[in-house]
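Heads up, one of the protein chains got dropped from this complex, but the rest are sitting where they should.
Here is subunit A:
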Amino acid sequence: MLDKKKLKKEQIIQCALELFASRGFYSTTIPDIAKSLKMSVGNMYNYFKSKDILASEIIKYISIYLGEKLKEINEEDISTKEKTRKIVEMYFKTASLKPEMIDYFLRIYLSNREVFKDSCEGMLCVNEFVTEIMIYFEEGVKCGDLREQDFFSAFGLFMGYLGGMVFLKGENILPKDLNDYVEDITFNIYKALSAE
């Protein structure tokens, strides 16, 4: 029973993500989502009480998804440089396979802070993801690969770069495929963060 409800929730999240990506966040309504899932609006509200709640559940869902992928990389017994490459690869792969996820993160979560201010204070909704990034940094500094510095300047550098590339791709500005940039981007990020 619980699993069925969870599955349904995931379906709603996936459908909402796609609609937000194609029609925009503000012009997509709960009835639109219900309609596209062939559900009644009343039933929709059994799963998500409001659009804002749905919005923050979606960002949590994405954070858990990316957090799990990062955790796998963090737990591998490989150098920080290798980890950096795997993170870049994973992020770009997600952007190709599930573009609506990264799109949501960049265009909705980061640009509509007012929607998230009550239920997602600070970085609460992206905790799983941020925790793994912190562990990547911490372990890198501890083993001497990365330079000790303020967390946010390192975080901004890493995520800003990845986000920027995905954004350019979304706007069809990038001349090459995203994956063609993995090596160069890994090199740049690692060089900027490394202790050497």
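Following the convention adopted for this analysis, contacts are C-beta pairs under 8 Å (C-beta built on N, C-alpha and C of every residue); 3 or more make two chains touch, one makes a residue touch a chain; residues count from 1.
Here is the rule we go by: contacts and distances are computed from a predicted model.
Its UniProt record calls the unshown chain "Hydrogenase", which is the correct pick from "Hydrogenase", "2-oxoisovalerate dehydrogenase subunit beta", "Branched-chain amino acid ABC transporter permease LivH" or "Na(+)-translocating NADH-quinone reductase subunit D".
In the complete complex, the hidden chain is touched by one of A:Y61, A:Y91 or A:F137, namely A:F137.
Here the missing chain is touched by one residue of A:L7, A:V41, A:I78 or A:M123, and it is A:M123.
On the side of subunit A, touch with the chain left out of the figure occurs at residues 121-124, 127-128, 130-131, 134-135, 137-138, 140-142, 146, 148-151, 154.
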